[in-house]
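For this depiction, one protein chain was excluded, whereas all remaining protein chains were kept in their positions.
Up next is subunit A:
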Amino acid sequence: MSVLIIAEHDNKSLKPATLNTVTAATQINADVHLLVAGFECQTVVEQASQVAGVTKVLVADNAAYEHQLAENVSKLIVEVADGYEHILAPATTTGKNTLPRVAALLNVAQLSDVIKVESADTFVRPIYAGNAIATVKTTDAVKVLTVRATGFDAAASTGGSAERQVLSQVIASDRSRFVKEQLAESDRPELTAANVIISGGRGMGNGDNFKLLEGIADKLGAAIGASRAAVDAGFVPNDLQVGQTGKTVAPDLYIAVGISGAIQHLAGMKDSKVIVAINKDEEAPIFQVADYGLVADLFDAVPELEKSL
């Protein structure tokens, strides 16, 4: 049976996490359909039709879907769900917002943040912030999953030529209204999408010292993060927090500066490909997970590192 994927997009372009989800879907079944629900989203439909492995694109183009309101999109998905045994979405804030509603309306479970497909009914997902890995099997008639992008390679964005089907359903709740959106206008990448992250901990001493990390971040195109200790101490705002209760990240390179390596922080970054730790305490637990540890005063090492890059 075909797999339905809810495409992630901003009405202008298809978001890369969709491509990783397509790869997960093709491991379940070769017949992969993409649902593009949006408004004036023709370019997204074009891109979706070209994704390798996608056989059909369902298009719901209406103002009701412009902001991906969960109330509207979930009911639309349920209306088209007939005939699909699997419904997938990327585990982004949009997918996480909408898909559990779909599962509840279908009276089935949702499996969140799937990182591996074992078979059509058995999937692997991290629990306890990745401190344990659960393999779960579901006998639900419809399997609803969100897919963690870092668990799967991206499907090729070209090479496909999917047929298109236009959906005429318009579902518009009058109890949920979009007011505004403020997207961060930073030249730096988002923490959860960054290839390189440099994070500071309590050892930074104060908020001003986080400026020390900016030079390296600029040179490496890195996002800046922080440990919970640094956030709790008021050095930086909460949204920089990497850890169990903050953001879970898995960049190619993670540089931990003045971070001791509390369990709660390690839970959020230990899947990074390469970890560098700079800390003056050679007993700091961060060194146990670091590929490269440098025991040094960060106020000497960080400026020197910036110069050497």
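Just so we're on the same page, contacts are C-beta pairs under 8 Å (C-beta built on N, C-alpha and C of every residue); 3 or more make two chains touch, one makes a residue touch a chain; residues count from 1.
Basically, contacts and distances are computed from a predicted model.
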Check your understanding: Which choice in "Carbon monoxide dehydrogenase", "Electron transfer flavoprotein subunit beta", "Peptidase M16" or "Sugar ABC transporter permease" gives the name that UniProt lists for the one chain left out?
Key -> "Electron transfer flavoprotein subunit beta"
Practice item. Kindly state which of the options A:51, A:257 or A:276 is in contact with the chain not pictured. Key: A:276
Review point. Which of these, A:30, A:133 or A:170, touches the one chain of the complex that we don't see?
Key: A:133
Check your understanding: With respect to the chain omitted from the figure, which of A:13, A:93, A:165 or A:206 is a touching residue?
Key -> A:93
Revision key, fill the gap. Among listed residues A:120, A:154, A:233 or A:294, the absent chain is touched only by A:294
Point to revise | Residues of subunit A (touch criterion as defined above) contacting the omitted chain | key: 67, 69-71, 74, 92-94, 96-105, 107-113, 122, 125-140, 173-184, 190, 192-193, 196, 220, 237-239, 241, 244-246, 252-253, 262-264, 270-271, 273-276, 282, 287-296, 301, 304-305, 308-309
